[in-house]
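For this depiction, one protein chain was excluded, whereas all remaining protein chains were kept in their positions.
Each chain gets a letter, A and B, in the order it is written, and its residues are counted from 1.
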Amino acid sequence: MINSIRKNIKGIAIEGITLISAIIIIVIVIVMLLVIFIGGKDHLTWEFLTSFPTEGMTKGGIFPALYGTALLVIIMSIAAVPFGTITAIYLTEYAKENSIIAKTIRFAVRTLAVIPSIIYGLFGLGFFIKFVGAHIDGAFFGGELRWGQPNLLWASLTMSLLTLPVVIVSVEEALKTVPQDLRAASLALGATKWQTIRKVVLPGSISGIMTGTILAVSRGAGEVAPILFTGAAYYLATLPGLSDQFMVLGYHIYVLTTQSANVDQTLPIQFGTTCVLLLLTFTLNMSAVILRYRIRKKKNR
Amino acid sequence: MILDKIHTEKMFLYYSEKVALKDISIKIPEKRVTAFIGPSGCGKSTFLRSLNRMNDLIDGVKIEGKVMIDNINIYDKNIDVVNLRKKVGMVFQKSNPFAKSIYENIAYGPKINGINDKKQLEEIVETALKNAAIWDEVKDRLGDSALGLSGGQQQRLCIARTLAVNPEIVLMDEPASALDPLSTSKIEELIVQLKEHYTIVIVTHNMQQAARISDNTAFFYLGELIEYDKTKTIFTNPSKKQTEDYITGRFG
Partner (left out) sequence: MTKKNKVKSSKAQGSDSQPSDLIDITRKRFRVGDFLAEKIIKGVALLSITIIVLIFFFVFREAFPIFNTSKEVKKSPTELAKQDTQETYGAVTDVDSKGTGQETYGAVADTLVKKDKTPAKGTYTVNAGSGTDDNKSALNTMLTKDWVPVSDKPRYGILSLIIGTFKITLISMLFAAPLAILAALYTAEFANKKMKEIIKPTIELLAGFPSVVIGFFALMVLATFLQNIFHYSTRLNSFVGGIAMGIAAIPIIFTITEDALTAVPRSFNEASLALGASKWQTAFFVILPAATPGIFAAILLGIGRVFGETMIALMATGNAALMDLNPFESVRTLAATIGAEMAEVVFGDTHYNVLFLIGSLLFVFTFILNAIAEFYVKGKLMKRIQGK
């Protein structure tokens, strides 16, 4: 009797500990959201979003950083989404599940997903800038330094490598939700494999490709380490082109908090910028979560 | 004279080294309905799917012996499987319309064959839907999603989709097993009408159905073709004990 009560208390205590752990995590997330949102909400104005920084970045807005972030994720998506989608198509439609090549690709994709983002930065520097860029300069510009230095293009491509696994995993999941029946129906009508993929499988997984793109964009918008030395700029008075360095939200936060001479003075802008970045990734992730939830529901039906 | 559209000789099918079909030799006549019956797992569906090489999609399936269609061995290494499937269409157990409009579902096959003329496509769609006896029900909403149709309508749509490719043989894998009695009888009527132009091979669980619609019936058991004869003979005077046991409901 007493024994069983004791057992019960122990059970409740243990279940309670696990519950408290879950709650602590939820509280951490809520506190982070609240602190940053409350700290930055006064800056969520049209003016803040659309004007240039002024007075040595202690006043003004973040327009160039927003602009740079947008360009970065667009170019990144143009590179990462098609390549990621095609890789996912290979893995689900062409490769045999247990073939060595499929296993190797899957291992490579998972490795890409865990390589620290700073390594991508190093790779971008060593490969895109110092190898590809330098060779372009040597071949077309007579060695004049044009592409062999950090810029928007190289930063975006570096970022696209980082987000490639995100796209691959999402699209693969979506491709798997297209029923095998439909592939069979198409093939039985005399369609070739490629026709089947193009006309039946891909249209059926558009939402998955969307999810992958959104997640990739969200990731790319928030990562800073890969672009620290492949293109991000401290401050620019003009809007960038492909071969220019550029301002970007995440790096802007880093610069304002740790590298500016008067950290206290820029505090409101720091909170404002962080709040904008957080809202951006938050919204993107939310929509991805919802989209994916729908896809999974469709699959289970 | 009735020609043999399909015939197999000493055909074996292995699934990862395990024998799934043993020594199947059968002659299936042109423009007739031939039914395959037998308990589940007896290999009748597997056999059906090997007639348009849908089994190619499954890893580890190996086939020995001859599978002849119009006197051509379809497992010959030079065979164009894509074209074979245009010639030998298939309707599946579970209706599987694409998530497209009714019109696009039917036009899918012709478009793949390179027909892009709008008028011609419309004609094909209409004929196919009429032939599948579903035209009257859908003619006013060809642009609607095919997924909005009822189960029976979806299955007839899938038949129409198959017909639109203009096959010579239509393979049907328990096409009515998931349907209500009314839809089933519509499909059965349809099958009887279709044999005027197509050679039909149908797998069914339902012995009454086989008796009602088929000209010939083959009884499969444990991967073997036990008996094959005129439907009437099979159901009234089977020559093998196993066949009799099955049709009288002693097992299955």
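As a working rule, contacts are C-beta pairs under 8 Å (C-beta built on N, C-alpha and C of every residue); 3 or more make two chains touch, one makes a residue touch a chain.
Because the structure is a prediction, the values reported are computed rather than measured.
Taking every chain of the complex into account, the absent chain touches A, B. Interface note for the absent chain: among B:Val61, B:Ile102, B:Leu163 or B:Leu179, the touching residue is B:Leu163. The residue from A:Leu44, A:Ile206, A:Leu242 or A:Val289 that touches the chain not shown here is A:Val289. Of the listed positions A:Lys59, A:Lys96 or A:Arg110, the one in contact with the omitted chain in the full complex is A:Arg110. Chain B residues in contact with the hidden partner, per the touch definition given at the top, are 69, 72, 74, 76, 78-80, 82-84, 86-87, 113-115, 120, 123-124, 127-128, 130-131, 133, 135-136, 163-164, 166-168, 186, 189-190, 193-194, 196-197. Think of the hidden chain as still there; on chain A it touches residues 7-8, 10-11, 14-15, 17-19, 21-22, 24-26, 28-29, 32, 35-36, 39, 83, 86-87, 89-91, 94-95, 101, 104-105, 107-112, 114-123, 125-127, 130-131, 161, 164-165, 168, 192-195, 197, 215, 218-219, 221-225, 228-229, 250-251, 253-254, 257-261, 263, 270-271, 274, 277-278, 281-282, 284-286, 289.
The rule is simple: only the chains that are shown with their structure count from here on.
For this pair, chain A with chain B, the centres built from the Cα atoms lie 48 Å apart. Within the complex formed with chain A, the residues of chain B that make contact are 52, 54, 57, 59, 82-83, 85-86, 89-90, 92, 94, 96-100, 108-109, 112-113, 158, 161-162, 165. Against chain B, the residues of chain A that register as touching in their complex are 96, 179, 181-192, 195, 199-200, 203-204.
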